[in-house]
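Removed: one protein chain of the complex. Kept in place: all other protein chains.
Entry: chain A
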Amino acid sequence: MMNNSNGMISAPSSSSSPAANPQSPGIKTYFKTPEGKYKLHYEKTHSSGLLHYAHGKTVTQVTLAQLKERAAPTTPTATSSGYSASSGFRSATARLLGTGNGSRALSFGGGNGGSKSMSTSSRISGSFTASNSSTSMTNTNFDGKGTYLVFNVSDAIFICDLNSQDKDPVKSIHFSNSNPMCHAFDPDAKDGHDLLIGLNSGDVYTVSLRQQLQDVSKKLVGPLHYNKDGSVNNNRCTSISWVPGGDGAFVVAHADGNLYVYEKNKDGATDSTFPAIRDPTQFSVDKAKYSKSNPVARWHICQGSINSIAFSNDGAHLATVGRDGYLRIFDFATQKLVCGGKSYYGALLCCSWSMDGKYILTGGEDDLVQVWSMEDRKVVAWGEGHNSWVSGVAFDSYWSSPNSDGSGEHVMYRFGSVGQDTQLLLWDLEMDEIVVPLRRAPGGSPTYSTGSQSAHWDNVIPMGTLQPAPCKRDVPKLSPIIAHRVHTEPLSGLMFTQESVVTACREGHLKIWTRPSESEIQSNSCSEANPTSSLLSTSFPPKITKPH
């Protein structure tokens, strides 16, 4: 019946993919990379039985929050804890290079700002090996320093101690009226209000994380409340961020394509009013009618939802991705569009900057990881390897190329991505291979070719314009160095810390994977015939498929 000549054709049943049986419950507790084994160290979760489970209504995001000792250091270098920002996760200290006015800022030698520049900055307290688990539930004394994971599930915010083997949160905060959707942490907040929380109702809170930890109740303690009951915008908060070096300013993105700038020292009780949006299809910025109220400005970015926002580490640029599939990069101070471009197809879901501010990763509904170059103002590579939507992307700022000698000629970036296919993928990006050949005409002449190559690669892209979706054949492709199924549920977040990789699934389960030990890395680099390396048949060393 299915095969008459005009009929419907079924796929051959034998054409199922070679991927592992998704039914298999066995998820390995380690994964191998060229530099060694990453091992599952801790898991963090919540007791879901306590929740009024609203399936699919909320997606877990995770923020890394480092509480320093009360006498906060003041010099920029000392405040660097060195956590990199990523989508789904919000970094505690995303100002590693940006605000530092020292000579090290934005100067890159070998790696992408990873361990080398980190070697002098303070390590976080309580490394994994020396962690003292806080098994007691006395929430009375959180005066000390500590590193926490803040994550939302359904109507609650949970706080876990990163360096404790305890699976359960040390604190839960329940919201009675609406679900928390996004959050961000600033370790250098001056007045103690360091945690931002955006709700489904559009409401925004700032609180002190320490104060929450000291309190034993399940309620938010001492919050400042903005956009009360959605009075300025009642659409879901989708992404929230402190402005790096912004003196308490923060930005909230909403599901209707608007983004609001708040200043912490302004009154939250007085509602701001904004003029009507003149043309919903156009980008526009409007100031609030009264200068004393909060928010102070509205940026109308796009039609449909803004799905994620990310500041470059120096706070100069703001990247947004959304339902319309566009990545947009703005100069935050001048409020001008710098550049941007369309996904291959479908919405973009996440974005993240490289530590040096040269590249932006995006992930979306075309199952692709895009690498956007700020210098070229276009997509320079597509990572192909996910079997579903890409929900989290991040550069590994602690990774340095084994071949890099600091000459800068062989700059290599390591980044990761997680998807709704439950997989974590790691990628290597060699910039001399990817950028240089593309800017030369065939034959190696440094002049631009005419005609033979697509316009996408030949034209210098002007400032302030948005690029259409590139043609498939024009974009160089990357293959992942590893692909590992890390959870049973679709993933929603990824973050690299100095000691580990943190993955999170939509339902609020977190896994912390420790990096290979130093000794393992050394033995790997010494022995060419190392079985760990030889097992990686996929695509090591990484190569980029160039467009023809």
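Heads up, the rule we're going with is that a contact is a pair of C-beta atoms (placed from the backbone, for glycine too) under 8 Å apart; a residue touches a chain by one contact, two chains touch by 3 or more; residues count from 1.
As a convention for this text, contacts and distances are computed from a predicted model.
Peer 1: From the names "TBC1 domain family member 20", "Trm112p-like protein", "ubiquitinyl hydrolase 1" or "Protein pelota homolog", which one matches the UniProt record for the unseen chain?
Peer 2: Of the names offered in "TBC1 domain family member 20", "Trm112p-like protein", "ubiquitinyl hydrolase 1" or "Protein pelota homolog", the absent chain's UniProt record gives "ubiquitinyl hydrolase 1".
Peer 1: Any idea which of A:372, A:389 or A:496 touches the chain not displayed?
Peer 2: The single option touching the absent chain is A:389.
Peer 1: Who touches the missing chain here, A:188, A:203, A:367 or A:428?
Peer 2: The single option touching the absent chain is A:367.
Peer 1: By the contact criterion defined above, which parts of chain A meet the unshown chain? Give residue numbers in ascending order.
Peer 2: Listed in rising order, the touching residues are 1-17, 19, 22-23, 55-56, 255, 304-305, 325, 344-347, 365-367, 386-389, 420-422, 469, 471-473, 488-490.
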